[in-house]
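Complex shown without one protein chain; remaining protein chains in place.
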Amino acid sequence: MEDGVKKFLYVNRKAPYGTIYALEALEVVLIGAAFDQDVSLAFLDDGVFQLTKAQDTKEIGVKNFSPTFRALGDYEVTKLYVEKESLDERGLTADDLQEITYEDEDDDWAEKPSIIIVSRSEMADVMAGQDVILSF
Amino acid sequence: MSYEVDGQEIATDEEGYITDLSDWTPELAEVIAKAEGVEMTDEHWAVVNFLRDYYEEYQIAPAVRVLIKSIKKSMGPEVGNNKYMYELFPYGPAKQACKIAGLPKPTGCV
Partner (left out) sequence: MATLHTVNKSPFETQALLSCLGHTKAGDTVLLIEDGVYGAVGNTALADAVAGLGGAVTLAVLAPDLKARGIDEGRLMDGVKTVDYAGFVELAAEHDRTQAWL
């Protein structure tokens, strides 16, 4: 790990449109990406709803920010941990989530998946391995 | 503040970003560019079009370093570098080009 680089985890536990948490989290991630830290995102509980496919907010008059998750790779945010149990509890599978990829600069720009499905105990390990945890 | 295209008044915020993104037309882009003191060339248009495509796909205007990196990848290093981009858009490629492209100010820009 380079000097001064810390591990930051943004924890997302809320559904996308009922409250402002999800959008605020995403904006903080995009702004924070300028600081060249080791950033990961965690999606658990209702947070997994943020990543579902086919969101269309036209008729509720708010911005659909789900496409913005696909831009995270450009910001070198390439680790999106999604909790399997949270998906299961909500009747979702990995196939219900949109595809999010990044281009690996160190591997001839090969396109790789950003979403990493983890168990609850693996998620606990991810959390325990961080320097800073920001909750939304 | 507002712009005028074909006798139509286009509303903007206090910094000159248009408030209704659907108001944008290439003619409006020329008007905004003129107000910014920018003479639109093919290179300017390439950047503006890139920004509009990026916004269409991801619903955000990219941060300047993301913009330059992407332009470098798609159009080569002679266009995709800091110096050249600032020559095209002296007040900042993200900020000023977004304004001309009819997009909101990039997230994280102050």
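Letters A and B name the chains as they come in the text, with residue numbers starting at 1 for each one.
Going forward, contacts are C-beta pairs under 8 Å (C-beta built on N, C-alpha and C of every residue); 3 or more make two chains touch, one makes a residue touch a chain.
Since we're looking at a predicted model, the values are computed, not measured.
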{"item": "Partner chains on view for the chain not depicted", "value": "A"}
{"item": "Among A:45, A:76 or A:103, the residue in touch with the chain that has been omitted", "value": "A:45"}
{"item": "For subunit A, residues in touch with the removed chain", "value": "11, 13-14, 21, 44-45, 85, 120, 123-124, 127-128, 130-133, 135-136"}
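Operating definition for what follows: only the chains that are shown with their structure count from here on.
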{"item": "Distance from the mean Cα position of subunit B to that of subunit A, given in whole angstrom", "value": "28"}
{"item": "Interfacial residue positions of subunit B with respect to subunit A in the complex", "value": "54, 57-60, 62-63, 65-66, 69-70, 107-108"}
{"item": "Subunit B contact footprint on subunit A (complex, rising order)", "value": "27, 30-31, 33-34, 63-65, 67-68, 70-71, 74-75"}
